[in-house]
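The structure appears below as structure tokens.
Removed from the display is one protein chain of the complex; every other protein chain stays in position.
Chain lettering (A and B) follows the sequence in which the chains are written, and residue indices restart at 1 in each chain.
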Amino acid sequence: MSTIPINPVLPFLRTDRMPTIWCPGCGIGTTVNCFARALLDSGVDLKHLAIVSGIGCTGRVAGYVKLDSFHTTHGRAIPFATGLKLANPKLNVVVYSGDGDLSAIGGNHLIHAARRNIDIKVICVNNLIYAMTGGQTAPTTPGHVITSTHPYGTFDPNFNLPHLVEAAGAVYVARWTTFHVRQIARSMAEVFKKPGFCFIEILSPCPTLYQRRNKMGDGLDTMKFYKEHSKIKNGVSTSEVGLTRNGDIIVGKFVDRDRSDYLTMAHDQFVEALGDRYVDECAAECCEEGI
Amino acid sequence: MHADPAGVLTGTHFLDGDHACCEGCLAAGARFASGYPITPSTEVVERFASRIPTVGGTFIQMEDELAASICLQGAVWGGAKAFTVTSGPGFSLMMEHIGYAAMTETPCVFVNVQRGGPSTGLPTLPAQADMMQARWGSHGDYGIIAICPNSPQECFDLTIKAFNLSEQYRVPVMVMMDEVVGHMTEKVVIPSADQLDVTPRKHTHKSPADYLPYQCNGDGSLVPEMAHAGEGYKFHITGLTHDERGYPNMTVKVQDQLVRRLCAKIENAKDLVAYEAENLEGADVVVVSYGITSRVAQRAIDQARAQGLKVGKLRLIIAWPFPEKVIRELAPKVKAFVVPELNLGQMVREVERAARGAAKTIHVGHAGGGVHQPEAIVKAIVEANQ
Partner (left out) sequence: MAKGSVSIHVERCKACGFCVEFCPTKVLALSSAFNSKGYHPPQMVAPEKCSGCDLCGMYCPDFAIFGYRLNAADSANAPDKEATDAR
């Protein structure tokens, strides 16, 4: 009898920490699965790949992948990642966090990192809610949804994240749902090769804290909803991709443009201003003597 | 090891405290700073922004102090020595990441050029009212180190010391300047690089297979060894309560082990005592001061001694951890401690606690915005002597 191969994603995971804390029907694990496959397919150098998460359900991703991984404070994954990348530019830095973390408490950092075009790859798992803390309204929660802090239904307008980050300056913006596993893996592999601030939004079911209060069924029901209601529109204007409670979900790669990243702009400016006086060294080199 | 000459501006200079602090950062090997503008501290990073492209390294102006105070920690885990600089309102925002640095044992330096508070307070005028915040401002139990320079020369010297201690203990170190020290200009002598001792990172020598990020070596040190991203260790760091592997482990037992070690590595350290003492022998009254107030206190002490009073001087250089033993041993030998400071009662509480009732403790408070009149301190000394 032939031998059964090992699961190809296992080398990328801290299996000693399994099972994950995520609920049955949650899609975060599916995105991690796609991430592992993107690493596998893209052949990215794992030694120089670091992952940074904030706080929340998706914030736990850093703890499950076998990479240099940083679980930071709420909302601050992007500024931490900025320091990591700028001090040590040979690192590939991925920020993997949730919608509440990245767009509410971390919203200022999100737009400024996009503006600066810091060469980091942001994967935003959007479950439309604060799940870890018990189902409170997030900036992404659509209108007319019951949450623990809007028990009579939400009325705060919600963010359209692709539109926000495009306006702020991101060079690559895509949205998928956890139904679109091959597209997610392809987008992730693409951003590893794309210099600058890249943003992938992935809609994911939250059966426990979003759907239960809204009688939306379980995780599988949401996956079927994604299958039926997602419309792939690559290149569509991000102004047209806002989300509503029951409406269609526009997915695809919306933005793929070229703009100098922060370190390149810094380098060019210093060369122009300082000429031979410019010492083009990264901050991390100072410590190597001490190693 | 010696300092990297690239960052050492050897020579005799006429610098203000903020600029001298920047030179201290560079001499200590800091090649990364993330900052957000705030008076009266901004000159430190303005100078750094000007100097760093010709030394080699990075300055980034972040969107707020929350970002600045975590960005530098990313740089540290990427292999750099890094710092940020702020003042009162910004220091309040940075508390979140002083806690993160304490929890994750990230060596880094926070410079606070103190101004009057609360809230926006007195942006351009001095105070020393962030001393308790420096020690206790982030939530939970942890240890930190705080240093108080009283001159531009010390802004240089003690900033290097701050970096060295941060590396030795893997802890955030606070350089607690004040507006007057930051903006006063004096002679600053910067020695050659080979005369400056710089503490290297406590980097692990273990292989990735043997390395655990928070395992102490069993050599008695409570400070674990560090690795950097990109070296193949594939380690995990979290602000959650964590075990030796760095993995979240939220149990009473692990919490107890971790938090006790974070406190003990600072509180039990023998070499974290630095103060300047004069005429303590036979003193009836000892003036305990720090920062700019110590220079006003010097005038008061001189005046009181000229009147024949037996007055000693104790200037705190390392304010945290507090030199409790020094005060405790002095207390039975003196009538009183006089503690002038630019706040309405902060470090005086530590003096009083350490004295354990064996000597009177008299506070000379000032709400900030200027410095004391020496006469106010003399008056307190005279009263204390009665």
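The rule is short, and it goes like this: a contact is a pair of C-beta atoms (placed from the backbone, for glycine too) under 8 Å apart; a residue touches a chain by one contact, two chains touch by 3 or more.
What you see is a predicted model; the values in this text were computed from it and never measured.
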Quiz item: In the intact complex, which of the presented chains make contact with the chain not displayed?
Solution: A
Quiz item: In the full complex, which of A:G25, A:G98 or A:G252 touches the chain missing from this view?
Solution: A:G25
Quiz item: Footprint of the hidden chain on chain A, which residues?
Solution: 1-2, 4-10, 13, 15, 18-20, 22-30, 32-34, 37, 178-179, 181-182, 185, 218-220, 223-224
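In this section, only the chains that are shown with their structure count from here on.
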Quiz item: In whole angstrom, how far does the Cα centroid of chain A sit from the Cα centroid of chain B?
Solution: 37
Practice problem: Mind listing the chain B positions that touch chain A in their complex? | Solution: 1, 4, 6, 29-32, 34, 53-58, 60, 62-64, 66-68, 70-82, 96-97, 100, 200-201, 203, 228-240, 247-248
Quiz item: Can you name the residues of chain A that touch chain B in the complex?
Solution: 14, 17, 46-48, 50, 52, 62-63, 66-73, 75-76, 78-88, 90-91, 108-109, 112, 266, 270, 274, 277-291
